[in-house]
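In this view, the complex is presented without one of its protein chains, the others remaining in place.
Moving on, here comes chain A:
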Amino acid sequence: MDSELVLEFPSDVRAIEQAVEAVLRRCPECEAHARKLRLNFRVGLTEALSNAVLYGNGEDPSKPVRVEVCIAGSTITARVTDQGHGFDPLAVPDPTTPENVARSGGRGLFLMRELLDEVHYNDRGNCVTLVLRLDPGFGGAASA
């Protein structure tokens, strides 16, 4: 069954976990893929929401973050939009290289790309689309 969820929340880091849990509650039909939801989707979505709150909206509570989630068959698509000016995702360095691995930041986009099947930004860079495929019979592995 296809389902859609749309929610908006204020740019407060304390609201991120509640937003993620609200989305995950809409995915009961995906229980067979518990690990991919628990790890890949949960962490990937948390990173997208954190980027939107912290960098997109600058933690300005008057600027909402919008989340749209569509579950179609075995594919979950989440679109996260902030009110910011956007950024160039290609300019973000690889955090796993020897010169970057000891830095305290810069792992959010990397984790999204590693844990999800697709990560797309719009041209402005303020809207990211995450795609996770829950392929039949493939519920245990964490690699996307």
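Brief remarks follow.
Here is the rule we go by: contacts are C-beta pairs under 8 Å (C-beta built on N, C-alpha and C of every residue); 3 or more make two chains touch, one makes a residue touch a chain; residues count from 1.
As a working rule, contacts and distances are computed from a predicted model.
Going by its UniProt record, the hidden chain of the complex is named "Anti-sigma factor antagonist" among "NADH-quinone oxidoreductase subunit E", "Anti-sigma factor antagonist", "Nitrite reductase (NAD(P)H) small subunit" or "Multiple sugar transport system permease protein". One chain is missing from the display, and on chain A it is touched by residues 13-14, 16-17, 35, 38-39, 42-43, 46-47, 50, 53-54, 95-96, 101-108, 110-111, 114-115, 142.
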